[in-house]
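Left out: one protein chain. Kept in place: all the others.
Moving on, here comes subunit A:
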Amino acid sequence: MRSIAKIMAAAVALLPFAAPALAQAFPEKPVTLVVPYPPGGNVDSAARLIAPRMEEKLGQPIVVENRAGAAGMIAAEYVKNSDPDGYTLFMAANGPLLFAPMTMNRPKAYDWKTDFAPISSVSITPMALTVRSDLGIKTLPELVERADSDGLLMASPGAGTTNHLAAEKLMAETGKKWRIVHYKGNAPALASLAGGETAFAFDQMSVILPQIKEGTVTPLAVTSKERVKALPDVPTLAETGVVDFQAVTFTGLLAPAGTPKDVVAKLVDAVDYALSDEEVQKRFADLGSDTQAMSPSEFGDFLAEMDKTWRPVVAEVNAKR
């Protein structure tokens, strides 16, 4: 009996050294990507697009798991509390990762800087600011002016969304005011714009491109740093000379903090591999997004930058409601 106890003790003592050996073998079982939204939509599609290619690279199945709810906090907390072994990853986006604890009044729930280990960004989705074509508005200054003086209504897919925040920032920086009508998600907001109930909106590219092509709405600006391939003639916000900021939604993968470096490195490789596939890039382009792989430290810097730009806007919107 004693010898068994000794072996056990030795085994326990050796456990810390076993970690690198485990990482060597990573992954030995399916890896789960936790999506903070229900199936369908931008973030879910991004996860499902990279999963098959990551599978090829890692040699293990990738499971996309939707844990929607509470502005993404349920998914974020689930990943935060998972074992930091690289088998449970957070498919994050702006709100769920950076601002949900603040908007949900639970600031202590998690902090993206200390509770998560960045792996890589996956995609960047710019928005377009469009106005109903029958209004005859062709430029951003014109829109801002008329929105203020004629009381044009803006459609938003929900209070606190990037779309809503971009509008708040635009109002703050131009000193103009207009009223924002909130809807439950992109679809009804788009329906209100196409149906004429509202006049203009910030929309993700994939949502609005078909309407732009159809001529229902006129694009005035895109919210990315550079012009968008699908709309080469449309200026960026900075190029309009009215304001100078970017408002993009990103998707990216994060592991729980404390995940071994070599496990993270393998996951970075897998994301790189998936995003370098031309077919995958094309599908993201169809979604109106650009694939964007970053190293963990670049991704961390990117998140810090997003956090810095938008936290004051979020805080202001949050205080007002």
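The working rule: a residue touches a chain if its C-beta (ideal position, glycine included) is under 8 Å from a C-beta of that chain, and two chains touch if they have at least 3 such contacts; residues count from 1.
Here, contacts and distances are computed from a predicted model.
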item	value
Undisplayed chain, where the name is taken from the UniProt record, one of "Glycoside hydrolase family 16 protein", "Tripartite tricarboxylate transporter permease", "glycine dehydrogenase (aminomethyl-transferring)" or "Tat (Twin-arginine translocation) pathway signal sequence"	"Tripartite tricarboxylate transporter permease"
Hidden-chain contact residue, picked from the options A:Ala70, A:Met102 or A:Leu135	A:Ala70
Touch with the omitted chain, as defined above, among A:Gly41, A:Pro84 or A:Pro219	A:Gly41
Residue in contact with the excluded chain [from A:Pro30, A:Pro107 or A:Pro210]	A:Pro210
Sites on subunit A contacted by the missing partner chain, in the whole complex	38-41, 44-45, 48-49, 51-52, 65-71, 73-74, 103-104, 106, 153, 158-160, 179, 181-185, 187-188, 190-192, 194-197, 206-207, 209-211, 213-214, 216, 282-283, 286-287, 321
